[in-house]
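What follows is a structure written as structure tokens; I'll ask about it next.
Taken from a larger complex, these chains appear in their original positions, while the remainder are omitted.
By written order: A and B. Residues from 1 in each chain.
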Amino acid sequence: MTLISVLDLAAVLVFAVTGALVAARALLDVVGFIFVACLTAVGGGTVRDLLLGRDPVFWLAEPAPVAVAAVVAVVVFFTHHLVASRHTVIVWLDAVALSVAVAAGVAVAHGLQQPVWVQIVLGIVTGCFGGLMRDVVCNEVPLVLKAGELYVTAALAGAGAAVAMRELGADGLWPLAACTGMTFLLRAGSI
Amino acid sequence: MTLISVLDLAAVLVFAVTGALVAARALLDVVGFIFVACLTAVGGGTVRDLLLGRDPVFWLAEPAPVAVAAVVAVVVFFTHHLVASRHTVIVWLDAVALSVAVAAGVAVAHGLQQPVWVQIVLGIVTGCFGGLMRDVVCNEVPLVLKAGELYVTAALAGAGAAVAMRELGADGLWPLAACTGMTFLLRAGSI
């Protein structure tokens, strides 16, 4: 299992929780929870893979992402009444998932020897599109587009940090850790 | 003409009627009817084909699906005032189209030797995404996500039935008939 699939899987897991909690707000049944959780979890990475022409997309190559998202959705289905303030939890977990997914997007584009600006753009796409699909499909106002919140800005800064670290000679986990940290700090600061 | 293209075409035809009726609710002109009908009719299969990397997507390979959807839209444009309760007709035809499209999705994935879980997921995708696009674009509450209705659940059960029948040794039309029947029964029972 490569570093990239670990990152993809971590983003899938946290995004799946947010998707399942949005499904809870929409009063769906358990399969509806799974549907929204999977859409949120793999949405951003799917758009990234389609744009890059990766064939097949990451979650068709192995069952782990869909399986993780489905299990998460079922767990949330049976426990979501324990959460006092669903909206707060969604917003904070979405920030965590965004931070990890931006790093995953940058890493995939870097692994395919894409130029630096493509790595940044695909980092943003991977981070933002899962949550965007969740909100559009469930008729919520997209978090990406809420006035006064640094969402795309945080993703841009994080992707930029990863690229800058690598230019400065760091490699392996460091650029991705910088990306996740930078994205989360900015996003969390604006919540 | 293969069994798969017959199934795709049948789903296209019925989804096109639902798309055209939603266009009627939005008071569009005849080309608007054709646009929404085509989007609904080929939307699910297009997402399936993009995910699978099928090149080109099914409705670019031959003109039949788009032609059928366009003709259906024109017919509905001139006759939709005869329908007393548009919403009821949309919901029921959508259930028929869902049932056929799930079978088409499973059949395409099976034909490409995809594993069983991919067949189930792509059956659900093919069934649900056409109607989802129709509802999102036209600002209706997505049928997929209405509380208290078995939509994705019906698709999941149908796709599961197809796969189970094939494991039990049935082939040809039988697994697809089981899929369509199971999906429609569950969906219709929840309307």
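The rule is simple: a contact is a pair of C-beta atoms (placed from the backbone, for glycine too) under 8 Å apart; a residue touches a chain by one contact, two chains touch by 3 or more.
Bear in mind that the values here come from a model prediction, so they are computed numbers and not experimental data.
Participant: Please give the number of copies in the complete assembly; 2 of them are in place here.
Facilitator: The entire assembly in this structure file is built from 3 identical chains.
The working rule: only the chains that are shown with their structure count from here on.
Participant: So if I superpose chain A on chain B by CA, what angle comes out, to the nearest 5°?
Facilitator: Value: 120 degrees, nearest 5.
Participant: In whole angstrom, how far does the Cα centroid of chain A sit from the Cα centroid of chain B?
Facilitator: 29
Participant: Can you name the residues of chain B that touch chain A in the complex?
Facilitator: Interface residues on chain B, with respect to chain A: 50-53, 114-115, 117-118, 121, 124, 128, 132, 136, 141-142, 144-145, 147-148, 150-153, 156.
Participant: Taking the touch rule as given, give the residues of chain A at its contact with chain B in the complex, in rising order.
Facilitator: Checking each residue of chain A against chain B gives 26-32, 34-36, 46, 50, 55-57, 60, 63, 66, 136-139.
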